[in-house]
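This is the structure I want to talk about, given as structure tokens.
Let's turn to chain A:
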Amino acid sequence: MIQHFPILSIMSLFLGSFLIVIFGGKNRFIRNSLAVLFSAIPLVLICCLIKPILIDGEIFSYWMGDWEPVSGFAIGIGLEVDALSLFFALLVVLTIFLAAVFSLKYMSRDDALDKYYTLFLMLGGGVLGLVLSGDLFNMYIMVEILTFASVALTAFRNWGKGSLEAAFKYLVVGSIGSAFILTGVILIYAQVHTLSLAQISALLATEGLTPATIFGFALLFAGYATKAYIVPFHPVAADAYMTAPSSISMVFSGMVNKAGIYGMIRLVYMVFQAMSQSAMQYIIVILGCLTMFIGVTMALSQHDFKRLLAFHSISQIGYVLTAVGLATALGISGGLYHALNHTLFKGLLFLCAGAVFYSVGSTDLDKLGGLAKKMPQTTIIFLIGAFSISGLPPFNGFMSKWMIYQAAYEKAALEGSFFYALVTIVGLLVSVLTLASFIKVTQSVFFGQLAPGCEKAKEVPFSMRWPMWLMAILCVLTGLFPGFVNRYLVVPASAAAIDTTGYIDAMMGAGYGQQLGLSPETALSLEYELTGYWDPIAWLVLFVVLLAGLMISLGLGKASRGPVRRPVPADPKYDTFFGGEASQHSHVGGSDLFWGLKHNLRHYFRFMHSMHSGVVNDYALWTVAGTAVIILFMILFL
Partner candidate 1 sequence: MFKKIIDNSMAKSPWIYHINTGSCNGCDIELVSVITPRYDAERMGFKLTGTPRHADIVVVSGPVTSQSKERLVRTLAQVPEPRVIVSLGSCPRPCNVFKGSYSVEGPLDKFCEVDVSVAGCTPKPEAIIDGLALAAQILKEKRRQK
Partner candidate 2 sequence: MGLPFIKEAITQLFSKPSTEKYPLVKKEVSDGFRGKLVFHPELCINCGMCMRVCAPQAITRTIEKTEEGDRITMEFHMGSCTFCSMCADFCSKNSIELSKEYSMVVTNEDDLKVRGSFIKKAPPKKELSPEQLAKLKAAKAAKDGKAEEEFDSCPDA
């Protein structure tokens, strides 16, 4: 029975989407319960798979309609669930479920919600199908489903400014990416006459890469990079994330770009086994660093909450990509850990943006302010998310980023390559810039003076808060128990990512690889230790003890210390100091938090602004040009 769980979970999402089309149009209750039910089923099913796959290390293979390989040739469509797939599948189902619950209230003011949930579940099904699939063409189909569902969802609030435009850009660039993937699939199929990932991998490993397969590989790589929004392909992401409803932005950044990352990891590690070549490592790390840096610097100059988060999303994906590109055990573990964390904290932050939008009706940073008093819980949740993404200890971002830094710097030492030392520096710097950028958001949304439009803001209802709280708690827990997360989630997944032989054997029958002359060695050993490893629990206990001690000592010293006064209304004593001026006449204002930075790097920022022109022709051009560069690089150096 458990063998059928992967396909059942995919089917339940698609089935739910069809059922909502049929029954959900009229009755609100039926629609909502169908949506929650059919997004909860995959969550349960996938969680059942944790034990056999992540803990016991099995690999599930499933042939649709029992079309098993005939004389060593895969002719059917296969699902293959190894730890890597399951790792991403877990992120997907968790995101879908929480987003569905959040949507219930969040989307309640929109109409045509049956279409929303239809598309939403279809998007989820597409991503889940992609990560569980063991078939190159099936992956392409799922990519198409998720792309078009995403396009439609981006344009869902078509009354909003720019949403149709964003959807159009997404459509164009997404289609170009899909076309690249399709072309890549065709080229590969023409060379090896099979679509099963396992068999392609085995055949390519024995026959070696030809220019044609490299070309196909480069196209596939670029196509999935488009889906992951790494740098030359990223500008559409910002528009799409900004204009889509927040629950959808969360899904985009929590799982849609993870799907792209999954595709890239699967391709470079497993199918083409190209990671042992340093040229491949260089291009992935360079792309990753560019993504990281450009993402975060663009985020610094944004004035919209969600657009800013979108650029951060791009930047964090850069971290994941860089880590994956390092091709060390620590690197890939760090990358996967960061992917997990990114799903949690970025989903959380997008939900916070959604909550703010729900209460105030705007996500413009210049129009928001002082919401901490109106929405205290959202503020705390947002702060947890912001600390996590900035990598402050003991939150989860710290752990994964640390693994990435150490991986990069160790790689540098190992290869004696100064390039990777620079990568470490860029990583650390981007982390600081992330912190800076989030301080800006915190300051302009939640603290500061209460903005004119925000007086009537209220805390969001409980059904919106608890998905946020759940993710916030998960953020803290994954930061506090990195050993646990590593042992049960990240290490099995990274082991699976590099265990090509096991994957091939599970799909094609044991010993298939050896028959073709493939040695059963794994490329990397997963033994690593963190230098100067620290224990977050001890640290947290210390922190709490200290804080409690301080509070007590402050309380005891009350007799000798001045009283802490609560504000009395209408007493000028508790007014803000404006140099003695009445607040309405004050001319003081810190409008641009990064003026000093932008002034010094004005040439860079001017160039970046001209690059992000908002013209879809330009974006299509960057996409094609980026792909051309990738193809050229791979053909020259691979």
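The definition used in the following text is that a residue touches a chain if its C-beta (ideal position, glycine included) is under 8 Å from a C-beta of that chain, and two chains touch if they have at least 3 such contacts; residues count from 1.
Regarding candidate selection, all candidates are chains of the complex that A comes from, given by their letters.
None of these values were measured; they are calculated from a predicted model.
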Candidate from this complex that touches chain A, chosen among 1 or 2: 1
Interface residues, chain A side, partner candidate 1 - complex: 557, 559-562, 571-573, 575, 577, 579-582
